[in-house]
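Entry: subunit A
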Amino acid sequence: MAEILFYILASITLGTAFLTILSRNPIHSAIYLVICFFSIAGHYLLLNAQFLAIVHIIVYSGAIMILMLFTIMLMNLNKEDESHKSVASKIAATIAFCLVGIVLLAGLLKTKPVVESYFHSGEDFQSIKVLGQVLLNEYMVPFEFASVLLLVAMIGAVLISKKDKQKEA
Partner candidate 1 sequence: MDVTIVLILLLIGALATYFSGNALASKVALFFSVAALGASLVILNQFNQGIDSGFSAVWMKNPNVLFSLKVDGLALAMVLLTTLLMPLIILSSFGNNFINPKNFYALVLFMAFAMVGTFLASDGFLYYIFWELSLIPIYFIALLWGNDDVKERKKAVIKFFIYTFAGSLFMLAAFIYLYQKAGCFQLDVLYGLNLSAKEEFWIFLAFFLAYAIKIPLIPFHTWQATVYQKAPTVGTMLLSGIMLKMGLYSVIRWQLPIAPNAAKELQYVIIGLSIAGVIYGSIVALKQKDLKKLLAYSSLAHVGLIAAGCYTLTVDGLRGAVLQMIAHGFVIVGLFFAAEIIYRRYETRTISDMGGIRQQTPKFASMFMILVLASVALPGTFNFVGEFTVLYSLFTKNIAFAILGGTTIILGAFYMLRMFQHVMLGETNAKTFADVTLTEGIVMVAIIGFLLFFGLYPKPIIELITPSIQEIISVISK
Partner candidate 2 sequence: METILKEIGVETYLYLSALLFSIGVFGILLRRNAIIMFMSIEIMLNAVNLMLVAFSTFHQDASGQVFVFFSMAVAAAEVAVGLAILVSIFRNHGSIDIDNLKNLKG
């Protein structure tokens, strides 16, 4: 049952990911990417990481993708105006893709499989409660840094995208 579910999700993930990068229209890409992200959230649920799945949907499908869509619309990019790349670079890109894929897969295949298969001790380790404790005890400082990072990113983004007043004047 779960196996079938996994393969369905996996095929959605890979397929939409391909469509994302292949579609001519950026809007379509964005929408395919949203689907891709949802399927990844599904993987998280399969792995019983519910909290992460929710956060993932909120952050990626919600925040990031909306931001991207807005940007696309802001720039009026919703048409297929991308100039053609040379054939050579396309071939190169394909070769590189195959290369990375083969190397990674081959590398992973070559590694020794984990001997002991999955054993569930039954201990609770990924409920929101546990996660919160880990995050705010063990990873307190990085957590704070992450928040500072987000703040800085926010300010930076505002500053960068702000129109230069002096220039206009």
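Selection rule: all candidates are chains of the complex that A comes from, given by their letters.
Details
By our rule, a residue touches a chain if its C-beta (ideal position, glycine included) is under 8 Å from a C-beta of that chain, and two chains touch if they have at least 3 such contacts; residues count from 1.
As the structure is a prediction and not an experimental result, all values here were calculated from the model.
Going through 1 or 2, you find that the chain touching subunit A in this complex is 2.
On the side of subunit A, the complex with candidate 2 involves touching residues 2-3, 5-6, 10, 13-14, 17-18, 20-22, 26, 29-30, 33, 36-37, 40, 43-49, 51-52, 55-56, 59-60, 63-64, 67-68, 71-72, 74-75, 77, 82-83, 85, 89-90, 92-94, 96-97, 100-101, 104-105, 108, 113-114, 117-118, 120-121, 123, 125-126, 130-131, 134-135, 138-139, 142, 146-147, 149-150, 152-154, 156-161, 163.
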